[in-house]
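Here the complex is missing one protein chain, while the rest keep their positions.
Per-chain numbering from 1; labels A and B assigned in written order.
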Amino acid sequence: MVMGIVYALVNVLVFVLLAPFYDGVARRLTARVQSRKGPPLRQPYLDILKLLGKENVISAEGWPFRLAPLSAFASILAVIVLVPLGAKANILSHRADVITVVYLLALGGVSVLLGALASRNTFAMIGASREMMTMIMIEPVLAMTLIMTAVKVNSLGLQGAMAGVSASGFGLSTGLMLAVYLLALQAFVAKQPFDIAEAEIEVLEGPFIEYSGPNYALFKLSMMLKQMFYAFLFVSVFLPAAGTGVYPLDILIQLAAILAVFVLIAVVGSTNPRLRIDQAVRYYAVLIFLSLCAVGLALKGL
Amino acid sequence: MWLTSKIKQILMVLKPGVVTLKYPFEPRPVAKDFRGQPAWDHHKCVGCGGCAAHCPARTILVRDICQELRIMIYDGARCAYCGRCADVCPEDAIVMTEQFELATGDRDDITVTMELFMLTCQRCGRCYNMETTNMIDKMELKGFRYDHLEMRAVIPKATERFDAKVLEATERYERPRT
Partner (left out) sequence: MLAKLCKKAFPRSLWVYHCNSGACNGCDIEILNILTPYYDVERFGIKLVGSPRHADVMLLSGAVTRPTLPLVKKAYEAIPAPKLVFGIGSCAVGGGCWFDTYNVTGGAATAVPVNYYVPGCPPRPEAIIYGVALALGLVDKKAAPVELKQVEFPIDAYERNKAWEERNVIYELLKH
């Protein structure tokens, strides 16, 4: 019981303290691919600290504007507390299952939309509509991933589903889902070629155009946590667990694997152009179809 | 096909490595004939006022303030670094140096003030005084020549000529709401 609480706290600490580091790694790698010396690795920490020190300009009346960053941060934090890091279930893992995780991640996306629509700015509305389309098309792929692992272990519980390959072996369905997840990874973490809605400050200001200071820091931190969570999901579901049994060592191995996933994200992100929303929607439709095929194969027992 | 082209792209960008200059920590040479801030040599200047007459931004101002003293002020705020003053100077007293690191918090830091000793006439013992001698020189006063130091006070600024109501309306400007 006490260890359960300790595991939950370790989850939060590891994720919140390391997510900006991974984002810094991604930025530095992007810079190196562009042949320039990038920002130092601790740059996102400095960014968030600086944003927390700025004045909070409330430029729209009403509670949705103020609620949106808090609910986005809270939802991703709730997801982080639930997942079993290092293959150890914590005190809250029994109270939630796969559907809860999907719901909470969707809640995070809806908070961004809420904030964007509360801004009463045309650019924010365009960003919000693109974010909506992206969310509608990409949440099914995430749900299919988790449902496929749940089908393979015959239960919706988080501990079994997130264990993925280590619990149920590597089959045809897992292989297909691995490919689909990797193809959709860039859309999950909102980087090129699919950062159409969120980080798209160069082409059209995204849904965060009216946010400043601490609100924006919360949004940025929740984006970084989301990135790290999706990388962690890949590592936990599709890579066999190290199984050393020593909790810190398990965590370290998983963190190293997350670093490798981030390297992949950064390299793919910096060598690809950004797609238009209609091209992206066509791409996602193919991915949804393939993920449904993978779930079908899992149901067949393959 | 797509994958191989991306892999080729990654190998291609790894070849030049990092090309960033370490600029503020290492000095950087300028090109030949680079025009940085102009520098006056007060040993050569004769006070002809040619630079002041030719400056397109009227940034050099000249004035006699007493019998043997002529003041020239170069107010670097508006200088466009075109080099006309250096071109036109008959004594080659102006040199466009290579100094481009001129960032400052205070605009007075980029000014050059020069005080010139004007020679007196051997017959009457006075300096050539523009305003009172003849009609042509009187025409070169305010309104016709801008390079007098007095002009610095009367150079009109658009905000001062505004209608006060128009200026006030700009304070309350609001983006149109559709």
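FYI, contacts are C-beta pairs under 8 Å (C-beta built on N, C-alpha and C of every residue); 3 or more make two chains touch, one makes a residue touch a chain.
A quick note: this is a predicted structure, and the numbers were derived from the prediction, not measured.
Of the chains displayed, those contacted by the omitted chain across the entire assembly are A, B.
Although one chain is not drawn, the whole complex shows that of A:100, A:155, A:212 or A:272 it is A:212 that touches it. Taking the complete complex into account, A:57 is the one of A:57, A:285 or A:299 that touches the chain left out.
Checked against the full complex, the candidates B:24, B:90 or B:125 give a single residue touching the omitted chain, namely B:24.
Mapped onto subunit B, contacts with the missing chain fall at residues 19-21, 23-24, 28, 30, 39-40, 42-43, 45, 56-58, 63, 65-66, 68-69, 71, 73, 75-82, 99-105, 107-117, 149-150, 152-153, 155-159, 170-171, 173, 175.
In the full complex, subunit A touches the omitted chain through residues 31, 34-40, 43, 45-47, 49-50, 52-57, 59, 201-202, 205, 208-213, 216.
The rule we apply is simple: only the chains that are shown with their structure count from here on.
The distance from the centre of subunit A to the centre of subunit B, with each centre set as the mean of the Cα atoms, comes to 54 Å.
Note for the complex: subunit A touches subunit B at residues 32-37, 267-268, 271-272. Against subunit A, in their complex, subunit B makes its touches with residues 6, 9-10, 13, 16-20.
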